[in-house]
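This structure is in structure tokens; I'll ask about it shortly.
Not every chain is included here, but those present sit where they belong.
We call the chains A, B, C and D, going by the order they appear; numbering starts again at 1 in every chain.
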Amino acid sequence: MANYLLLLISKQVFIIMKTNRLKNQQAIAGQAPGTLTYVGAAKSSKVDITVIDYDGVEVFEEKVISDVRNCYDYKEKESVTWLNIDGIHDVRIVKTLGMYFNLHPLLMEDIVNTHQRPKVEFYEDNIFVVMKMLTYKKAIKKVEVEQVSLILGKNYVLSFQEDIEGDAFENIRERLRKKPNGKVRNSDSAYLFYLLMDAIIDNYMVVVEGVSEELEQLEDKIIHESAGDPTKALHKFKRQLTFVRKNTRPVREIINNIIREEDDAGKFLKSVHLYIRDLYDHTIQVIDNTDSLVDMNSNLLDTYLSMLSNKTNDVMKVLTIFSTIFMPLTFIVGVYGMNFDEMPEVHTKYGYYIIWIVMISTASILFYYFRRKRWL
Amino acid sequence: MANYLLLLISKQVFIIMKTNRLKNQQAIAGQAPGTLTYVGAAKSSKVDITVIDYDGVEVFEEKVISDVRNCYDYKEKESVTWLNIDGIHDVRIVKTLGMYFNLHPLLMEDIVNTHQRPKVEFYEDNIFVVMKMLTYKKAIKKVEVEQVSLILGKNYVLSFQEDIEGDAFENIRERLRKKPNGKVRNSDSAYLFYLLMDAIIDNYMVVVEGVSEELEQLEDKIIHESAGDPTKALHKFKRQLTFVRKNTRPVREIINNIIREEDDAGKFLKSVHLYIRDLYDHTIQVIDNTDSLVDMNSNLLDTYLSMLSNKTNDVMKVLTIFSTIFMPLTFIVGVYGMNFDEMPEVHTKYGYYIIWIVMISTASILFYYFRRKRWL
Amino acid sequence: MANYLLLLISKQVFIIMKTNRLKNQQAIAGQAPGTLTYVGAAKSSKVDITVIDYDGVEVFEEKVISDVRNCYDYKEKESVTWLNIDGIHDVRIVKTLGMYFNLHPLLMEDIVNTHQRPKVEFYEDNIFVVMKMLTYKKAIKKVEVEQVSLILGKNYVLSFQEDIEGDAFENIRERLRKKPNGKVRNSDSAYLFYLLMDAIIDNYMVVVEGVSEELEQLEDKIIHESAGDPTKALHKFKRQLTFVRKNTRPVREIINNIIREEDDAGKFLKSVHLYIRDLYDHTIQVIDNTDSLVDMNSNLLDTYLSMLSNKTNDVMKVLTIFSTIFMPLTFIVGVYGMNFDEMPEVHTKYGYYIIWIVMISTASILFYYFRRKRWL
Amino acid sequence: MANYLLLLISKQVFIIMKTNRLKNQQAIAGQAPGTLTYVGAAKSSKVDITVIDYDGVEVFEEKVISDVRNCYDYKEKESVTWLNIDGIHDVRIVKTLGMYFNLHPLLMEDIVNTHQRPKVEFYEDNIFVVMKMLTYKKAIKKVEVEQVSLILGKNYVLSFQEDIEGDAFENIRERLRKKPNGKVRNSDSAYLFYLLMDAIIDNYMVVVEGVSEELEQLEDKIIHESAGDPTKALHKFKRQLTFVRKNTRPVREIINNIIREEDDAGKFLKSVHLYIRDLYDHTIQVIDNTDSLVDMNSNLLDTYLSMLSNKTNDVMKVLTIFSTIFMPLTFIVGVYGMNFDEMPEVHTKYGYYIIWIVMISTASILFYYFRRKRWL
């Protein structure tokens, strides 16, 4: 442990980078592992720390904390403490909390690195889970992401969010506040931890359903109304779905790892094992549905392209029919528009009428030919 | 157990949602796990509860129950009891039964959540299987789905269906009624449980064959009659097949889990192990055939597109041949339609005939050229 | 065992269905497992039962049996007995034999269900293998299938075929008859069983080679002669190959299962273990080659489509060149075909010649332009 | 063993088939396993047998043997003996050698069956490896194959090649001859065996690099010069690569099997275990590179098709621009070419000039329109 502390102390400056991703990556590459550098633009300048402390019926305390040191007392308490930090761009707060709760330097690095891949890690006195909270913004048809780091210790849960804006946990807070006899209030921190994960995963389903609904609308438009070029829309949906997939797929692995972890490390979650298994089902379902949508998306593109080929073929046919009928006729009338002195036909009495007959016959034959070829 | 009961009691309201899927998902996300919320529109307002109670030759009782409490007596009986509930939108009935038969809250949640992924779960005193019953409605060329939850206990089987309309189990009921010496009447509840699963899986085959038959008709139409644009039809079939696949693929996993389950939990199904293995074969075959059809579907699209490209090429050739033959001719006759005072050719005696010869030669050369290029 | 017999006796009617597949599937779905129902049209009305009984040099007996009860004696004999049944639509024969040889009801159901997926099953006193015998009918370019069920017992082998027409086993019979010192005659029933499987698998290779040869011919035609639209042919080959794949792929699994089976059940095949491993290689090779052909097939389609796009592009170029050269010229001659009183050019002496020069220049410039664009 | 000998003796005739593959397969299918039938046209009529016998510094003998019996003495010698047989169509030689070196009948069958899939087999007193030697003939842009069977015994290595023409082993021979202190001369037969495998696998790399180089040239031509239709070339490369893949992929499995083989059977290769692991890396690299090339090949086809679509689109635009500009103009001049008595415009003084102004304006507007549409 001494080593880690040493490492932490030896850093004087915590650089907060607000520029684009590439620069951040370049800054991080080659840095000492365990260096806390916030990656990504600070989504808001304020940092909100809220504590909820409860047990069964008697104890319930909820307050917003301004000075991070005020939450030190909760660690030793018997009651369950949920410490929620909104905004992780202030690396000092993460560092201070981390040292107090005895977090591994690599763990702290993962909290502030918002490009972290979802994962679980088992430390001696806590379990660390990084997940992505997704939101589907219907107005701009885009899925947005926020990284959530959850840490489960003996009788506390820490949750770090990027943003102070709304989250998926409001429902859980409500239940904590209003139902002193509820299961949550009467269970340990592991159950709270499970509930937080459950809320995030259930939210994936909402996102997937949102995308699905719009994709089905687009399908209707493509198949039945055949209006406009849906290529860009399909491309956009594809990207959103790939984005969802990238952020949800590792969750399966996380839950698998939790279930399989037989060691000491897994002890914190023993009590909610059955519930974790249930999460697994939900995750699989999210992944299945996302895969179905990706599949549907590419089917739609194929279908659209096939319908387009058909239309182009129809356009070609119309052009060809008109051309092949009128070009010979135009040639014929051109012939008798020539000014040769010696053109016997033009001087005959019925020439003009005969030429009309010839032209009508030509057109009819071609018309009949196209009908037989099923072009008409 | 106390905990679960507590949880159940603490809910005063069971919200039955009748709106669209998305809303339901949003409602569920963030709810306490174990909350019973019916997901999906209520397919019918009535709930039918039927009891079939039998052993060997002597006992056979079949009746429709109106008050759910009337079926309490059957649990303790030695004879095998099959309790079938059609309609699960009345969450109170599920709850009452669940508490009496000692079902886990998560299990009850799964019964009423009709978007549940097919799965098996092993509890201390029962085995819980969720599957999807599929029907191919030929008239609208659509595969419809109904969720069936099967619970196997010591001497009872519970089956929950979404709908009171017909199911795949009629055949089994018939056999129970009419053959007092039949294998079913003389076997335990596990055999009945197996029979129900078998009926559902066999029915998948019927659905797949139904789709297959229509797809083959479409193939014939595409390949031999080359009439109309089959793109939309193929798209629809693809979606149906994806739907079937999504609902049947997890069944393999279910049966695998049953076979592998060596623990106490699996004890209920020991007696029908050999039969369960047979189910595995059937499931694989359903999956194989569905995959083949999906494959065939995309082959058909490829084939159609290739044939279409060919046709477009043919149309283009016709257009090109006509254009390249008649455009030079029209130009030539245009030349001699000009009104220049000084045009020696038009005043010669044979000019007109010579020009005809020139035009015919031109056309012949082009015609010969296209023949050599195999365009004709 | 009592149970099974009971089940069998309890059936009075054996329904032989001769209608189409769908109906059969519907009939089977929901039936009692173990019910013997022949699926598929009866390929011939006769049923042929042949017995070959042999050991080393002394014993060799081969006869056609009309009454199934006549083959009962062979079971207890020390010598190896091969009982071949051609035609399985007469379910009574299967049932009678099955009861005598102590076959499990599910096994008997699999024999008569000709849509059975290839598989192996290990029973207490026999090993049961279902495989598909394939034939490539060159005339109609179609692969045909016949189901073969092989049962290996202590000193007998039973083989059930759908059809009385020729099979892949003639070679083996010949060897049995003519070589009293041959390995077959001096080995046990397991070796015969292996030989039968070997004959079927070797035959797959013949089928694959047959398809391969024709596909290579088609390739030559597409690549070098570029004649006609090969789309339908490729589609047909694809279906044949998918069919072969569907029927051969499970064979790998079968042999794998045999090799891995360490239990009592596998004891019958211990003596030919080395040979079975050899079968595995052959099967892998069949699968590899089929996969290669499928791959080649889709490559050919891609290649054809690419060549077609090229041709269409060429056709377009010809059309465009002609149009862009002749349309301006036709316009020019049209101008001087107008009848305006006041057109100074038409009254000049060299106007006509000048206009020719203008037109030839225009054409030349355009021609040069296309040459530079490499369209010519 | 008696059995095998019996089997061998019982064959009087060794049919050497020189006809095409299909016939061979048909001939083999149904034959007794262990029958030696040469599959494939005899590549040359002569059979070359060379012996190299060596140990450390003292012993080194290299000679060509005409009578196969002359090599019998080498088996019992302490020194390492490498027996190389070029040409396996003379099945008698294989049989004689096989009996002397105690080879299993199935092994001998594999040697002469030149369509054998690469594989390794462990027998009691030898290890048998079948591999394919590949050569890239640059002139005909084709990869050619020759089957090599390697057998490692206690102090001998047998190698069977199809052809007497050059092989990949010359380098090894050279080293054996010239470096009496070299590692080869001072190691056991296993090291020689490893060297032979290494030479074959290293040669794959040469083949892959050869194809890669030509493919890169083709890529340059497609991307930068855009000349000609590369479809056929790409198709050919694809086939060559598929061919290489088919022959090299099983090698990974072979080496894996050797590494994992812990039994007695693997004892021969214990001393070169580290080297075999190195082979594994090489094989993976060959496979990786082949996969990359296959990938690159299909990317190239996609790229080419996309470029072609672009060109077709450009051609279409040119055609459309010309047509839409000149068709209205031609119509206008046509109007004033009509011969109606009553056409006031043609008799006005400035009609002709006005019409020119109208036409130029029309053309300009259309031109501007296409410019705005970015078609120009």
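Just so it is clear, a residue touches a chain if its C-beta (ideal position, glycine included) is under 8 Å from a C-beta of that chain, and two chains touch if they have at least 3 such contacts.
The structure presented is a predicted model; accordingly, all values stated were derived computationally and were not measured.
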Whole-assembly copy number, given 4 chains displayed: 5
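What we mean here is this: only the chains that are shown with their structure count from here on.
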Touching chain B and also chain D, the following chains: C
Chain B omitted: connectivity of the other chains: A | C, D
Label of the chain whose CA centroid is most distant from the centroid of chain C: A
Chain C on chain D, rotation in degrees - Cα superposition, rounded to nearest 5: 70
Distance from the mean Cα position of chain C to that of chain B, given in whole angstrom: 26
Cα-centroid distance, chain A relative to chain C, in whole angstrom: 43
In chain C, residues with contacts to at least two other chains: 309, 312, 316, 319, 323, 327, 330, 334, 337-339, 343
Touching pairs among all chains present in the structure: A-B, B-C, C-D
Residues of chain B touching chain A in the complex: 3, 6-7, 10, 21-22, 25-26, 28-34, 104, 106, 115, 117, 119, 227, 229, 231-232, 234-235, 238-239, 242, 246, 301, 304-305, 308-309, 311-312, 315-316, 318-319, 322-323, 326-327, 329-330, 333-334, 336-339, 343, 345-352, 355
Contacting residues of chain C [partner chain D, same complex]: 168-172, 175, 179, 181-184, 186-187, 195, 198-199, 202-203, 205-206, 209-210, 213, 223, 274-275, 277-278, 281, 284-285, 288, 292, 295-296, 299-300, 302-303, 306-307, 309-310, 312-313, 316-317, 319-320, 323-324, 327-328, 330-331, 334-335, 337-343, 374-375
